[in-house]
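Quick one: the structure is below, questions incoming.
Excluded from the complex is one protein chain; the other protein chains are retained at their positions.
Here is chain A:
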Amino acid sequence: MTKQQANWSPYDNNGGSCVAIAGADYCVIAADTRMSTGYNILTREYSKICKLADKCVMASSGFQADVRALQKQLAARHLIYQHQHNKQMSCPAMAQLLSNTLYYKRFFPYYSFNVLGGLDNEGKGCVLTYDAVGSYEKVGYSSQGSGSTLIMPFLDNQLKSPSPLLLPAQDAVTPLVEAEAIDLVKTVFASASERDIYTGDKLELVIINAAGIRREYMELRKD
């Protein structure tokens, strides 16, 4: 007598990759705009990036329905915060909120692999990387999604982020200038699009710095 298996899954993987890189006074968050299911493409123009607060942006890959639900939850909670505290949530505050929101559904998780990027309270770039149930870590750079296995080793090679286990504690922020970081992100996505079938179509970049938030786009392979 074999164990009964589910004949239906509540989850689907819509693919895609996300990357974020933190600098001394900026943060770059990027994701491709392809949404797939199985071997098919649903759309070439879907944004995986969501602005949660003034200086805080989240990119998520995985199951986009869960991603959308998660974004709405965070947006509602942010509104409540603003009413109570009369100011926007800081990036570290939003980071903890995201972690708690994900763990709240520990036994029916959001199938969402998130990267949070923004400026912390001192204006330095910060990137936080999450798993599906809310475990998170502040890092200098990160990638998530279907292309992350291709992207992450390359970022490790280029950015040489210090280990958090080192003493004395070193800054988890990269030495790159904003323009160099943007260039690196573009290179990395172009490479990932070559071999990962779920990454491609268009790259959406969001750059946060003291001047505000701006968006850039770049074409990627359509195949």
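Rule of thumb we're sticking to: a contact is a pair of C-beta atoms (placed from the backbone, for glycine too) under 8 Å apart; a residue touches a chain by one contact, two chains touch by 3 or more; residues count from 1.
Quick note on the criterion: contacts and distances are computed from a predicted model.
Undergrad: One chain of this complex is not shown here; going by its UniProt record, which of these names is it: "Ribosomal protein S17-domain-containing protein", "Proteasome subunit alpha type", "ATP synthase subunit a" or "IMP4 protein"?
TA: Matching the unshown chain against "Ribosomal protein S17-domain-containing protein", "Proteasome subunit alpha type", "ATP synthase subunit a" or "IMP4 protein" yields "Proteasome subunit alpha type".
Undergrad: Just to verify: which one of A:Gln5, A:Asn40 or A:Asn86 makes contact with the chain not shown?
TA: Answer from the full complex: A:Asn86 touches the omitted chain.
Undergrad: Tell me which stretches of chain A touch the chain missing from the display.
TA: Residues 72, 76, 79-80, 83, 86 of chain A touch the chain absent from view.
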